[in-house]
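Yeah, one chain of the complex is gone here, protein chain that is, but the others are all in their spots.
All chains are identified by letter, namely A and B, in their written order; residue positions are counted from 1 within each chain.
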Amino acid sequence: MNTLLFYDFSGLALLAIGLHGLIRSSHPLRKILAANLMTSGVFLIMISGARGTGQTMIDPVPHAMVLTGIVVSVSTTAVALVLVCLVQETTNRALLWQKRKREKWGRTDG
Amino acid sequence: MMDAMGIFDMVLALALPWLGWRLLASPDLFRAMVLFISLGLLMALTWVRLQAPDVALAEAAIGAGLTGALFLSALRRLERLSEAERRLAFAGKREEEDEIPPERHRRAKPVAYGLALLLLAVFVLLLAWSLAQTPAGGGLGPAVGEQLGQSGVRSEVTAVLLNFRGYDTLLEVMVLFLAALGVWSLTRVRLPLQDEEPGPVLATLVRLLAPLMIMVAGYLVWIGGSRAGGAFQGGAVLAAAGVLLLLANVTVVRQIPAALLRWGLALGPLLFLLTAVVCVAAGGNLLEYPPQRAGAWILLIESASAVSIGVTLAALYAGGRPPEPPAQDRGGEQGPGRDADADAGGRQ
Partner (left out) sequence: MGLLHNLGTVCILLGIPFFISGTIGLLRFPDIYTRLHALTKADNVGLGFVVLGLSLQADGWHTVARLLLIWLLVLIASSASCHLVARAALRKKIEPWSRP
């Protein structure tokens, strides 16, 4: 049994979950999280394909592309987050509405 | 019969989508972000299992660390604004019916939702099918191995990144630069980022770790020539040092002149672009270094890029262009006590 297939399917599942979350969730922060999940899934599929089967040679080109992709995804995430903050500031409409319940982790809000 | 590593692989491969599902399903955004960070760490572990140590380093530093920090700071910023907002609404300055609780779930019609799910399933099946069709094999591995001698570095990934497919990296450095430009043109950062005073422990930690992190960044760039590491990883560690300095509200960071920051942002892209132009002007292809000097060129570009990546990512974390010079705007909103305190912390 080829263990690499696990990671292929895992990446596929992450991609699907991310896409589902992107469509389903309404909060912008959650949408950005979902998009990040999608990129993780794509990276997983690429790297998992790069190891190949049977051969000892690793394909370094997808590795380099994924490295590039990680940096690109963090920069898009940063811009998107700033835009979300600006949406709240300019529309004067709170994006975090509900008071959060007291969490075990110690986050209380207000 | 599956060996122990096979079982480990299976558990890891199952844990990733499960964590992804949990984080999107969690009603609390803070919890979702913490889960996202742990997902990033598990991803780093996965890269190690898939023999991609370069990617693992970058994922741990950028994917888990910096992205998580970005998310948390954005959440905090939204919260802080929401607090003010709520007080405003309470004071009756806003129309009550104007307020829409945005975190409600969009009530999609079952038909539309089912259609979307169906499309999603078809898409995933198509992807799986095309994955199954991909021919197995070493891909470009042997080709890279053959040409590695001419690249000037001994690490395959670095050779691909900065020599064979240097234009990818050039464009990617430009994307980062653009992101920083975008963020800077949108807002102005408000220092300090934290409301609370950084305690003595944080201050000491930063003082202890920041020089060490800069050293590690240099080491990562240097080792990138032969092993896992390189400009991205080094730059990410630099950025982490910057984030720590920002969080601890060290005076040195606030006193960096904006011009220096701009040059820091532009150093890597400029040098990279200049190299590309020079290479073309010398009669070669884009980013075709002279073969005997390739190693030196790559190290130079990587060092400059690492500095720029570090500055850019830290600037993205700060989330805006530098504040006004102190003489004009700072006196009002910050008490003298805080400034004096921070000075004492930063002067070393």
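Here, a contact is a pair of C-beta atoms (placed from the backbone, for glycine too) under 8 Å apart; a residue touches a chain by one contact, two chains touch by 3 or more.
Predicted model, so just to flag it, every value in this text is computed and none were measured.
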Residue among B:Ala4, B:Val111, B:Val201 or B:Ala281 that touches the chain left out of view: B:Val201
Touching residue (missing chain; options B:Leu209, B:Leu267 or B:Leu300): B:Leu209
In chain B, positions touching the absent partner: 196, 199, 201-202, 205, 208-209, 212
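Just so it is clear, only the chains that are shown with their structure count from here on.
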Chain A - residues contacting chain B, complex: 1, 3, 6-10, 12-21, 23-27, 29-30, 32-34, 36-37, 40, 43-45, 47-55, 57-68, 70-79, 81-86, 88-89, 92-98, 100-101, 103, 105, 107, 109-110
Sites on chain B touched by chain A in the complex: 2, 5-6, 9-10, 12-14, 16-17, 20-21, 23-24, 28-34, 36, 39-40, 43, 46-47, 50-52, 54-55, 58-59, 62-63, 66-67, 70-71, 74-75, 77-79, 81-83, 85-86, 94, 98-106, 116-117, 120, 123-124, 127-128, 131, 134, 136-142, 144-145, 156-157, 159-161, 164-165, 168-169, 172, 175-176, 178-180, 182-183, 186-187, 230, 232, 309, 312-313, 316-317, 319-320
